[in-house]
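With one protein chain held back, the other chains of the complex are shown just where they sit.
Up next is chain A:
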Amino acid sequence: MADDRKKLSMTLGESLRQQGVSRRGFLKYCAATASMMALPPTMVPAIAQALEKAKRPSVIWLSFQECTGCTESLTRSHSPSVENLIFDHISLDYHHTLQVASGDAAEAAREAAMHENEGKYIVVVDGSIPLANPGYSSIAGISNLQMLEETVAGAAAVVAVGSCAAFGGLPHANPNPTGAVSVGEIVKDKPVVNVSGCPPIPTVITGVLAHFLTFGSLPELDALGRPMVFFGQSIHDRCYRRPFYDKGLFAETFDDEGARKGWCLFRLGCKGPMTYNACATAKWNQGTSWPVESGHGCLGCSEPDFWDAGGFYNALSIPDSDLTRKTGYVVGAGVALGAAAGALNRSTRAKAAAKHETVTIDDLDKKS
């Protein structure tokens, strides 16, 4: 207990040093954050100073209709990195996937964090919120909508992590049976930052938090509510295969010579040109690689409605209108066929039920 209290009162700098993060490592992180956020190098000491002195901010993480991939993205690292340590050093007061407490104790932790940090805590949300029926997703008997509204009421800012929270994501995809909506459609009176992606890049999440700690404000946002510094450029503009695109060299299949030579994947359905994210620069798995580098086109996961944006392998050059009409026909036919098959199956089953003769002990034998 005493340890916990001491940890709570520690600044981020003290806490990081206690974890064995060297001053050099810390400054490297600050420099990286500055460059990620497109800040001038002169800002590095300012960032360092602010983070050094910052108290561990309270973060309440709410998970709604989601697959936990966002949490996975954040926690899965093979060796501790500074951004992971940053995450260890915020006070993650409620996260029902990661926390040890459950049931009433977990909800009590959330409420305690809300009261103790009134007006100062950050709410991170992953997952979309079902409006059709609260029963589609609830926690401890509290509907997602209710939990979001009551938690956000005293928050300083809301970070919608992942495409589900930012834009509705997969749950919002047609026909959206749960009536899923994004965080931004509900929270109107607090600043909301959309950190989209399926999942989002961990550095981007921590970058937003670092910005908040350093400047006490949220970074500049684009039209979709995403931090400009990370979502300001398209995948295509930062892609290392871009020179091939400019030269007109395209892979036509995933195993042809072009693919082996690392040519542009545009014709294989890469959505890089319409997708804004930092994958090409920040990369994944501690800078190991990113989808295009491992030979697959960008799916456009950080864009709104990416599930409903046509096939992953349809090149963008197929005219949009044509695509819509074609898929329209196909989907229409599919739905009709599905409905017909469903009706047929229901009637087969209903007929069978109507023909049911009660099995009694006299009917156990076949007449021979």
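In the analysis below, a contact is a pair of C-beta atoms (placed from the backbone, for glycine too) under 8 Å apart; a residue touches a chain by one contact, two chains touch by 3 or more; residues count from 1.
Note that contacts and distances are computed from a predicted model.
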Item to check | Hidden subunit of the complex - UniProt protein name among "Heterodisulfide reductase", "Acyl-CoA dehydrogenase", "Ferredoxin" or "Sugar ABC transporter permease" | outcome: "Heterodisulfide reductase"
Next on the checklist: In the complete complex, the non-displayed chain touches which residues of chain A?
Outcome noted: 337, 341, 345, 348-349, 351-353, 355-367
